[in-house]
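Pasting in a structure now, in structure tokens, and then I'll have a few things to ask.
With one protein chain removed, the remaining protein chains of the complex are shown where they sit.
Moving on, here comes subunit A:
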Amino acid sequence: MNAPERNLKLTNHRSGELAGIVRVNEEIKAIVATAFRINLMALNAIFLAKRAGNAALGFGVLSNELRRFAQDLTRHMASLRDMTSGSVGSVTGVVQQQRNSRILAEAIRLAGEVPGVREARKRGMARLSAQQVKLRALDLRLRAAVEETQQLVELGGVLARSAKIEAAYGGGFSPALMQVSTDFAEVIAQIKRSLEVLGKERLVKD
């Protein structure tokens, strides 16, 4: 007969999900840092547009919009982070329940069909299923929130492209404004890539 302890060391099915949450959090942290960068860049762009005067009026409006975009993005990411923090609790609950069920199943295998085990198994399965439902709901909410953020970032991309066009009318300030608008486009592309990674992460394996 196999030693039960060896059987208890079976791969934990949920460890991948906890690692997934860590990856999601890291991605969120990267986007928050980038959003902070956009905010600073937008402030600089506003000052630059002011210096450029009438030639950069449109650029100034867009810089203001980009600053608002950076603030909205930060708020979105904060709410995503709250969701992933909540999901750590749910995943841990499922991990615990699965571990308990697995050990109890091993005990039942060794002991045979003794009284009370059927009820214990049923209770465990009901708890596990309730926790999995909760986790799936969280996963759906997270995915919806990521999609919403992707739409917001699309708008950011449009603003960056428009800023590039406006920069062309900046007269003597045109090269400097062009540089700023190119930087905007690059960081927004970076955020897009991070959101694509986030969109692929799943808290629950299908």
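Note that in this section a residue touches a chain if its C-beta (ideal position, glycine included) is under 8 Å from a C-beta of that chain, and two chains touch if they have at least 3 such contacts; residues count from 1.
By our rule, contacts and distances are computed from a predicted model.
Between the listed names "MBL fold metallo-hydrolase", "(2Fe-2S)-binding protein", "YeeE/YedE family protein" or "Ferritin-like domain-containing protein", the UniProt record for the complex's undisplayed chain reads "MBL fold metallo-hydrolase".
Counting over the whole complex, subunit A has residues 1, 3-5, 8, 96, 100-101, 103-104, 106-112, 114-117, 120, 123-124 touching the chain that is not drawn.
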